[in-house]
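Shown here: the complex without one of its protein chains, the others still in place.
Here is chain A:
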């Protein structure tokens, strides 16, 4: 038994498990950790923590299911739900730390950058950690709608006993982004729960939902949408994305909102080109003298992100009487 050589031909019993891996047929080196594969490893709480007592597993899912199958469950969840699941218990948190989940999520969310560029950014800015990229790199969320709630005061008609009536008018800007580089825009006083069903590409003009294109560089969004019609107008929107917590990306601040005229040839260009058409325009530029360039200064409340599953219960559905001011934060 050549104990000093690694190339022993007869295999000691403790290395039996090693032979199950074909690549190891060549070098029978000692790899005792291979026996740990497939074994449920219970995460140990840090020393001194309240939960460092003999671990009695109450959850059936942890008693029955091997780790690979739990992994498969998580593989089918959205990053948002993964973040939630990692707060449920320590075992789930350790399982979800696996970079595979975050790599898939990152490559999908920043697909416009392309795979090669994403890998480059991963190494240069985020230490090779996909999870760090997911939490730190600004992105536009696609699992809901960004809402900007604006109010203004309008004088009403004096009648009967009411001498100086004043109305608080509330209107919303809705933006929904898609990973492909397109987005949908709607400006309406309708509540979000009534609007959400129209925020898709099947909507007709009657629903006054307009589609455009956007680009995201760093945290700056440049978006353009064309209002077709007799006097075609382009709406150029500049926003910056931020979040209330790391990775949340649930706020957008309006930097500028400019409406300008486009001439007929630009208006009839295929939809993809509108952002390309207005790229590089100055803020006061307009290509149709009938439609002056207007940089809007009102109705610039920051956008708040509402995920689809919170649309029905969102505070944005409250009427003006119940909620007159909303501070986005």
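In this text, a residue touches a chain if its C-beta (ideal position, glycine included) is under 8 Å from a C-beta of that chain, and two chains touch if they have at least 3 such contacts; residues count from 1.
We adopt the following convention: contacts and distances are computed from a predicted model.
Only one chain is not pictured, and the protein name UniProt records for it, out of "Autophagy protein 5", "AP complex subunit sigma", "SKP1-like protein 11 isoform X4" or "WD_REPEATS_REGION domain-containing protein", is "SKP1-like protein 11 isoform X4". Checked against the full complex, the one of A:34, A:65, A:254 or A:323 touching the unshown chain is A:65. Although one chain is not drawn, the whole complex shows that of A:34, A:85 or A:294 it is A:85 that touches it. Counting over the whole complex, chain A has residues 43, 45-46, 49-51, 55-56, 58-62, 64-66, 69, 72-73, 76-78, 81, 83-85, 87-91, 245, 309-310 touching the chain that is not drawn.
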